[in-house]
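Note that one protein chain is taken out, while the other chains of the complex remain in position.
Note that the chains are named A and B in the order they appear, and that numbering of residues resets to 1 at the start of each chain.
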Amino acid sequence: MSNILSALPQVLVDGLTLGAIYAVVALGYTMVYGILELINFAHGEIFMSGAFIGTGLLLSLGVFGIAMPAWITLILILLLTALLTGLLGIGIERLAYRPLRKAPRLIPLISAIGISFILQDLVRFFAEFKTGNYIVTGTTLFEGKVTIPFSSIIGTFHNATIKNNTLILIGITIIIMILLDIFVNRTKWGTAMRAVAQDQETAALMSINVNKVISLTFFIGSAIGGATGFLFAQQYATIDPYIGFILGLKAFTAAVLGGIGNIRGAMFGGLILGVLEVFAAANLSTITGGVIGSEYKDVFAFTILILVLIFKPEGLFGKSVKEKV
Amino acid sequence: MEMSKWSVMMKDSPKMQLSMLLLFILASSASVYFLERSVTAFLLLLGSLLLLHYTSLSNRLKWIISLLLLVVIIPFATSGGTSQQDYMEVAVQTGIYIAMALGLNIVVGFAGLLDLGFVAFFAIGAYTYGIFASPQAAQLFHSDFFPLAGTWFWPFIIIGGLMAALFGILLGIPVLRVKGDYLAIVTLGFGEIIRIVFNNMDKPVNITNGAQGLSQINQPEIFGFTFSLASQFYFIVIAILLIVIIAVRRLEDSKLGRSWKAIREDEIAAQAMGIPLVKTKLWAFALGASFSGMMGVVFSAKNMFVDPSSFTLIESITILVMVILGGMGSVPGVILGATIISVLNLQILTEVTNFLTQNFSISDTLSPMKMQRLIFGVVLVLIAIYRPKGLITAKPKKVDPGKLIDQPTTDK
Partner (left out) sequence: MRKVFLIGLSLSLLSISAIGCSNNSSGNVIKVATQSPLSGNQATVGEAIKNGAQLAIDDHVEAFKKLGFDLKLAPYDDQADPKKGVANAQSIGADPSILGVVGHYNSGVAIPSATTYQKNKLVMVSPANTAVELTESGNKSVHRIVARDDVQGSADANYATNKLHAKNIFIIQDKTAYGQGISSKFQKQAEANGAKIAGNEGITSGEKDFSGVLNQVAAAKPDFIFYGGIYSEFGILVKQAREKGITVPMMGGDGVDSSDMYTIAGDAIKDVYYSTTAADVSNTTEGKKWAEKYKAKFNKEPQSYAYYGYDAMNVLLKGLEDAIKKNGNKKPNREQVLDAVHAIKDYQGIATKVSFDDKGDNDFAKIFIHKFENKQYPGPLVGEEGKQ
C-alpha cells in the first residue's frame, strides 16, 4: 500500500497528461453532440489527421532547412494544423452530415463511421507513400525534463518527473479550454451556438444562421482536436493511422462521463478518466494481490463509466433534464 | 414504348414473373455449375433470392422457391466445380452474419435501442461451446468426462443461445435505465469488457486460455457422421437461419413486436398505453442475444478455434452497418444488408485484389487489398446519403380499418 501512496505524484502527473488529451478531444465530441445530437465518430480520426499533418509540417520544415526558435515553430505548426483540420471538419460536415440532418438518428452515425474508415486509410496511404511505413516517428521540439520535489512536501511521496513537452502540452490544453469557455459563454457567436444547441428552430427565427453556426462548431471542434493531435505526436513521438479510434472512444467516454453537451463537464471528464486509467494500470495488481493486472485498466474505466451512467445518467456535471412529452 | 409495355406486363402477371425467375435461376445455377470458380455467377444465383423478393408471387410460393434454392439448387450448383468449399465458406459465414444481424435488428430496428457491443453475445455462445468441447474443460474440471463429444453440439446450440440470452438480461437490467446514445456507449463498454475479460481469464484460474484461444474444439457429430467441411456446415447454418427468420417474422407482428415498435416510436406514450418498459426491452435484449449466441456455437465448432481477437468492436460495428444498410426493422432488408457486406468483405475485395496482384505488378502501397477500409468507408457514406432508410425499407403491416371496426368485441 505504501507503494501506491509514494508513486501517487507520478501517477497523477501521468494521468493528468493523458487526461488533458482526452479532455480536449472530448470537447469536439461534446460540442457537436450539443448542437446536432450526433456522435461524431470521425472526430478521433480528425485528431489523428492532426497528428500526421503537424508531424508532416514539422518534418518538411526540416527538409527545407528552415530553422526557427522552437517556440515559434510550435505555435506556427499548431495554428496551421488547427486551420487545416478545422477546414477538414467543415468539409466532413458539409459532405457527410448536412445532407442527413433530417434522416433517422442512426444514419449520420453510419456515415460518420464511413468517414472514419476513409480518413484512416487515406492517412495510411500518404504515410506509406512518403515514408514506406505507416508508423511515423517525428522529431521532438522540446527535450529535457523537470523534477517536481513532492518528497519535500510530504515525506512518503516520491518525486515526479515531467517532460518539458508535457508541460507545454498541459499548458496549451489549459489555454485552449479557457479560451473556448470564454468564447462559448461571453461572445456573440458563442451565444448563437448555445441558442442553436437549445432549439434550432427558435434560433433560426431569431435570425441566427443555423448552418453557419454548425459549420463554426465543426471548425472549432476539429481545429482544437487536430491541434491536440500534433501535441500528442510531440508527447509520444510515434504515431500511426489507428491512434484516433481507441483514443476517440475514450474521449467520447470522457464526454459522457462529464455529461455530454456540457463543455466544462467534458474537460473534467477527460481529466478524471486519464487519472483513473493510469492509476488502474499502475496499481490494480497491487490492490488485488496480482489477481487482476493492469490489462484490466480499460475494464476498470468502462465499469466506472457504466456505474456513473446508471446512478447519474446525466453524467457527473450534466443537468438532469425532464423529458418533454 | 416497347419497354414500358413489357414492364407493365411483368408487373401484372405473376406467371410471367415466375417463368422469368425460373429462367434466371436456371441460367445462373448452370453457369455456377459449369464455370470454374465464377464469383459473378455465384452472385447472380444469390441475386435470384432478391428477385424473388420483388416478385408478386404468393408468400407460400416464395417460401417454397427460396427453400428449394437454398437447400437443393445452391448446394448442387456449387458442387460442379472445384470451388465448392470456397463458395460454401462464404455462404456459411454470410449465414452466420445474417443471423446476428437479424438478432441485432430486434434490438436496434424493432425496439430502437442502439447496441454497439452486440458481438459480445456471439463471443459468449462461441466460448460456451468452445470451453466444454475442447481439452480446456478437462483441464478446468479435472474430469475425463470432458471434452464433450461432437454429439453435444446439438444441445449446445440451445445452451449457447440461452447463455447469451442470460447475459443479455444481466446486462439489460442495469443498463436499460440509460437512454439513447448513453445506451450506445454503455453497450460498447460492455462489449469491450467481455473481450478483455476473455482475453485475460487464463489467470488466476485458466478458464478461457486467454489470448492463446481455445483450439481442438470438437466438430459436430450425428449418428457417427462428423461435420467438418463448409459444405456440410452450410446445412446446419441454413436450418438455424430458417428457424431464426420464422421466429423474427412471427415476432414482428406479435403483441411483443408491436410493443417494441411502440417503445421505439415514443417511450412515454408506450408506457402510458400500459406497455411494461423494462420487461419489453429485456425481451428484445434476450432474444437478439440468443440468435447471436447460437451462431457463436456454430462459429466455434466450424473453425475448431476461438480467440478473443474475433470479437472486437469493429465486428459489432460491422453488424450494425449490415442492419442499417439493409433497412432498420425490415427483415428482408437486413438479410440483404448482411449478405452484401459479408460477400463484399469475404469475396469481392479479396478476389479483386488477388486478381490485381497476380496479373499486374502494382506498387504495394496502392494494392486494393490494403484499401479495404477505404472502400468500406465510401460504401457506408454513399449508402447513408443516398439511401438512408436502407435498401429495403421496412413496411408496417397494413390492417384494414373496416375489419377492425367490424370485429365483435369479446370483452365483458
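Here is the rule we go by: a residue touches a chain if its C-beta (ideal position, glycine included) is under 8 Å from a C-beta of that chain, and two chains touch if they have at least 3 such contacts.
Everything numeric in this text was worked out from a predicted model, so none of it was measured.
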item	value
Residue among A:134, A:157 or A:268 touching the omitted chain	A:134
Touch with the omitted chain, as defined above, among B:211, B:239 or B:269	B:211
Hidden partner chain, touching residue among B:107, B:137, B:183 or B:230	B:230
Interface residues of subunit B (partner: the chain not displayed)	35-41, 43-44, 47, 82-86, 89-90, 93, 199-200, 202, 210-213, 215-216, 228-230, 303-305, 307, 309-310, 340, 344, 346-348, 350-355, 357-358, 364, 367, 369-370, 372-373, 386-387, 391
Touch residues of subunit A, complete complex, unshown partner	3, 6-7, 10-11, 14, 17-18, 132-135, 137, 145, 161, 163, 232, 236-240, 242-243, 246, 277-283, 285-286, 290, 293-295, 297-298
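Assume only the chains that are shown with their structure count from here on.
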item	value
Touching residues on subunit B, where the partner in the complex is subunit A	108, 114, 174-175, 177-179, 181-182, 184-186, 188-190, 192-193, 196-197, 199-200, 203-204, 268, 313, 317, 320-321, 324-325, 328, 365, 370-371, 373-374, 376-381, 383-385, 388-389
Complex contact set, residues of subunit A against subunit B	33, 37, 39, 95-96, 99-100, 103-104, 106-108, 110-111, 113-122, 124-125, 128-129, 249, 252-253, 256, 260, 290-291, 293, 295-296, 298-299, 302-303, 305-306, 309-310, 313, 323, 325
